[in-house]
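As you look at this complex, bear in mind that one protein chain is not there, while each of the others sits in place.
Chains: A and B, in written order; residue numbering restarts at 1 for each.
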Amino acid sequence: MVSLPLITLLTDFGTSDSYVAEMKGVLLGACPGAVLVDITHAVPPADVRAGAYLLGRAWHWFPPGSVHLAVVDPGVGTARAALAFRAHGAWFVGPDNGLFTPVLRDAEVEIVVLPTPPHAAPTFHGRDLFAPAAAALAGGTPLQMLGEPLTGMPTRLTYTEPHYEGKSVVGEIVYVDRFGTLVTNLTTEVVPPYAVLEVEDLDIGPLRRTFGDAPPGGLLAYVGSGGAVEIAVRDGSAARRLGLGVGGRIRARLG
Amino acid sequence: MVSLPLITLLTDFGTSDSYVAEMKGVLLGACPGAVLVDITHAVPPADVRAGAYLLGRAWHWFPPGSVHLAVVDPGVGTARAALAFRAHGAWFVGPDNGLFTPVLRDAEVEIVVLPTPPHAAPTFHGRDLFAPAAAALAGGTPLQMLGEPLTGMPTRLTYTEPHYEGKSVVGEIVYVDRFGTLVTNLTTEVVPPYAVLEVEDLDIGPLRRTFGDAPPGGLLAYVGSGGAVEIAVRDGSAARRLGLGVGGRIRARLG
Partner (left out) sequence: MVSLPLITLLTDFGTSDSYVAEMKGVLLGACPGAVLVDITHAVPPADVRAGAYLLGRAWHWFPPGSVHLAVVDPGVGTARAALAFRAHGAWFVGPDNGLFTPVLRDAEVEIVVLPTPPHAAPTFHGRDLFAPAAAALAGGTPLQMLGEPLTGMPTRLTYTEPHYEGKSVVGEIVYVDRFGTLVTNLTTEVVPPYAVLEVEDLDIGPLRRTFGDAPPGGLLAYVGSGGAVEIAVRDGSAARRLGLGVGGRIRARLG
């Protein structure tokens, strides 16, 4: 069994229009045989922060050498740079607006700036600029052939880091998933197994293992599949129950 | 043209988060060249019954030897068993909670219980337990290598069966599709072509062939593409028009 070139796609384009399909047509025209996998196209429009979270979670589950094409690009057609780079043995292509912040963490990278093709639609670089670059990388074109090295640093989002308040670590909600689960920025690096959780002054109790450790409809905290503390309602939505979203405050009491 | 290993996916994970993509990364890492086909990821959260209906309809349209990975798993991380089995010449992988009830009907099966890998996230067996098993089967690993034989019977959902009341057969709505079509449990085995249908005391008339046999906006009953009686509104939604959903009562008058 031969490993085919693999290209993932993450956008805020939705799947009700033809935009994603037009990108896929370009990818398959330029790199026949590529395997295309959608990460998601339901990033909220222009929500670079949510796109960065999802890409940062998903990319490392794919085989080495995969190409990750990510386009959440409210600045399309402006002076923001278009990037392609190699990090952690994988390739990444997309706008220089912070979307790659989690990917760039602790990475040795080699970044090039992609030129804008003369006939690119100024509102659709996903199809006319980024997809051709991703297909070229998937087909074996060396990175250096695609553009000039980036001078300076790529754009990075700033994150609120967890901080200590007495015998507590305080963090915040960074993502809400389809089930209404509240994903926080508290990881097992700062939260020991004996911690007791509070969200906006509501006591959630100690860390559980899984949903079944709470009664039906009960609130629980646990270490989620991405390595961070999450707050959920068994068979329900914590976001709805608590009326909370991104930026909401979480506290882990350590003693 | 060579037939590649084919893996279908059915979950309640939605497609707005990265969960499905993480599973696909694992599948393609462990079984490069596998063809992945989504059945659906929009099963209502934790709705094992809806998942069972959809899987039961869809699987047999795929080529023999396909692997069907189905994860609607509210008991994830608890003592519920994780299964892999062969039935009707295809492979199935997922939780032992009734999701496979329609597949197991009239099937000779050979079932193994999958062990939980030590580092599996207790809330995401789809990625860490079921996907690796599905990829192994797709890659040719014998079922017996994946776990111990199941002792006892797999979990099965119980269904209300159609029953006779005088000269009528009475059944119920088992699924509502995106068009608002009401799919019932009355099949052509119990409903003859001359039957006249009633839903919650509303007369729907005789079985029609297709939507065009009703006037625009008209209610009609017909034998649907899954072999069961369905109630629809031409160019509209029967669920909305009638205010009905799963469990609603349907009667076929036979004389």
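Brief remarks on what is shown
As a working rule, a residue touches a chain if its C-beta (ideal position, glycine included) is under 8 Å from a C-beta of that chain, and two chains touch if they have at least 3 such contacts.
Given the structure is predicted, the values throughout are model-derived calculations rather than measurements.
Within the set B:Gly89, B:Pro117, B:Gly212 or B:Gly245, the residue that contacts the chain not displayed is B:Gly212.
Taking the complete complex into account, B:Arg57 is the one of B:Lys24, B:Arg57, B:His125 or B:Arg251 that touches the chain left out. One of A:Ser18, A:Gln144 or A:Thr160 touches the chain omitted from the figure, and that residue is A:Ser18.
Panel shows chain A; residues 13-19, 21-22, 24-26, 28-29, 31-33, 36, 45-46, 74-78, 121-124, 127-128, 139 of it touch the chain omitted from the view.
Residues of chain B that touch the chain left out of the display are 1-4, 6, 8, 15, 35, 37-42, 54-55, 57-58, 61-63, 66, 177-179, 209-212, 222-225, 230, 234-235.
Methods note: only the chains that are shown with their structure count from here on.
We define each chain's centre as the mean of its Cα atoms; on that basis chain A and chain B are separated by 31 Å.
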